[in-house]
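The structure appears below as structure tokens.
Entry: subunit A
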Amino acid sequence: MFEAIAFYLFAVLTIVMFTITVMTQQALYAITAMAAGMIFISAFFFILGADFLGAIQIIVYTGAVMALYAFGMMFFDTTRNVVEKRTNTQIVFVLGVLAAVMVVAIFVAPIASNNIEALYPVDAAIGNTQAIGIVLFTKYLVPFELAAVMLLVAMIGGIVLAGKKMDKSLTLMAEEDIGSMDDSLESKAGGH
Partner candidate 1 sequence: MEITLTHYLVLSSVLFAIGLIGVMRRKNLLMLFFATEILLNATNIAFAAISHYIGDLSGQMFAFFIIAIAASEVAIGLGLLIVWYKRTGKIDLDQMNSMRG
Partner candidate 2 sequence: MLDHILSILIFFPALAAMLGFVVTKDSMRAYGIAVAFVEFVLSLWLWYAYDPMISGMQFMESAPLIKSFGISYLLGIDGISLFIIILSTFFTLLGIASLTETRHVKNLIITLLFLEMTMVGVFAALDAIVFYVFWELSLVPMLYIIGAWGGALRIYASVKFFLYTFTGSLVMLVGMLFMAYFYYQATGQWSFSILEWYRLILPENFQLWLFAAFFIGFAIKVPMFPFHTWLPYAHGQAPTIGSVILAAILLKMGTYAFIRFSLPLFPDASVYFMFPIAIIAIIMIIYTAMVAYAQEDIKQVVAYSSISHMGIIILGTFALTVEGVSGSVFLMIGHGVVSGALFLLVGVIYDRRHTKLMSEFGGLASVMPRYATIFGIMMMASVGLPLTINFVGEFLSLLGFYKQSHMITLTAGTAIIVGAIYMLSAYKKAFFGPVTNEENRNLKDVNRTEMLGLIPLVIVAIWLGVYPKPVLEPINNSVESVIQLMHDKAQSQEAKARIPNLSDVSGMNSMQEAH
């Protein structure tokens, strides 16, 4: 009984939050609404018994991603409200809804004909995190390592792209300037 109430409560909240992020003119409202939305999604995970997933969602998504966005937003002058040229919005709505319906139809179809059997049965005995741990490090070990490498690459990429020289973009400068830049760096001791 409680589960249903929780589900509907969170469902409504997430939908409202995300519509705000999509519809608002103000960048700040958008980012705050999205962060709230992320939290409510993690709530769903908990409802569904995927506690570890919920935790990860909060930490990674709302924590790291939102932080990054916030940081990014500071950088761009997003204080002014974002005026956007609206073009034939109704196509957008129609397409969106259609796509959603299609996706659902695809998802529902296999389950409705219930011919899928569980590959890794989840038994209530072992805790969710423990079970995830077992599966993660046995079957999905390779993808796990790959994900790790990917994250590392992403991190380095982020640093290079958004490196210290905010005004000088490494990708634009010719080879020799980059060389000369290092010695000028020492001379000026600290960009800005």
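Keep in mind how these were chosen: all candidates are chains of the complex that A comes from, given by their letters.
Quick notes
The criterion applied here is as follows: contacts are C-beta pairs under 8 Å (C-beta built on N, C-alpha and C of every residue); 3 or more make two chains touch, one makes a residue touch a chain; residues count from 1.
The structure presented is a predicted model; accordingly, all values stated were derived computationally and were not measured.
With subunit A as reference and 1 or 2 as options, the touching candidate in the complex turns out to be 1. Across the interface of their complex, candidate 1 is touched by residues 3-4, 7, 11, 14-15, 18-19, 21-22, 27, 30-31, 34, 37-38, 41, 44-45, 48-50, 52-53, 56-57, 60-61, 64-65, 68-69, 71-73, 75-76, 78, 82, 84-86, 89, 92-93, 95-97, 99-101, 103-104, 107-108, 111, 116, 118-122, 131-132, 135-136, 139-140, 143, 147, 150-151, 153-155, 157-158, 160-162, 166-167, 169, 171-172 of subunit A.
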